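Structure first, then comments.
With one protein chain withheld, the remaining protein chains of the complex are depicted in position.
Our next item is chain A:
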């Protein structure tokens, strides 16, 4: 990749040339991934997969995506060294990849711009998406407004109530927000409802999936559009420190921001990859979203992966103070990275995340998203283990403005 010309090359979107890093022809990462969907959706998934492979090889598509990332999303994003925060993290050198500085305030914009362009390429005029915290919904509504696409967002009734501000943002951006009143009335049920819409309206509609989960080719496409995070960060850290980081840390819900920053480092054996899941009220409470660390292998939302489920395969509802991590499944590539040992996953409780949230605000003047605060809490522990010689790159996946309501309650502000 050159620093002039385009940010994105076909190689940046592909598996980075690292063997075994792309899914097989059935969309499997080892035993994970694949497609477990009604047959009615197979042609649509094939169509999306083909359109994406064509787009990836089309310089005009890459140029347009690149142009939007630069002039609309605000890429490349900065890497910020946080010394005062690092002192708390065992004196380690902590570098933040500032996805919070993108337009709409979170890394989600990278994927939605790529997929919105793909929608136009598919000749479709209507976009549907699911959202939990509302960040993916807001990003999708934004991209649809920009490209003149009709936009319908499915959001659990419970999430609509706790993220009322984002509902208003989506409406202002011209999207229709449909509250989902069945099941647990949260993200997983919004995904079910989006699939029901898709199978009914597939001729006109693209399902703009928001994370690296779901049936093939979504885990691959979303990863590739998020991959720019790590591609940029790797170069920036090399320029700043003269070497690669010792560890990369990111929060994991569905796993898109984590895969986005991990992926460019998978071929660097000296770089440890650490994912932090939402521990909620702690493992013992049963109220958590510890899919990789405590879940079991199953099938959810079209892919084989780790799932929170009971002994008969019924999905167990997750819990997290962060709506963006409150999901009982996870992307299949993370399941594969866990089982191959290339990445390590840990839990961070609500309380630990909120402590890191306030710490970054007070020591660095940066208010992170509560999702990203899970990665920061993990970094504090990791830095104390690795010591002052270590460099840790953290994906600051989003900003915390959306979380002020939660913070006011939590800290009695």
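Just so it is clear, a residue touches a chain if its C-beta (ideal position, glycine included) is under 8 Å from a C-beta of that chain, and two chains touch if they have at least 3 such contacts; residues count from 1.
Throughout what follows, contacts and distances are computed from a predicted model.
Comparing "NADH-quinone oxidoreductase subunit F", "Tryptophan synthase alpha chain", "Urea transport system permease protein" or "3-isopropylmalate dehydratase large subunit" against the UniProt entry of the hidden chain yields the protein name "Tryptophan synthase alpha chain". Among A:82, A:300, A:321 or A:377, the one in contact with the hidden chain is A:300. Checked against the full complex, the candidates A:50, A:63, A:171 or A:196 give a single residue touching the omitted chain, namely A:196. Across the interface with the omitted chain, chain A contributes residues 26, 34-44, 182-183, 188-189, 191-192, 195-196, 199-200, 202-203, 296, 298-302, 307, 309, 311-315.
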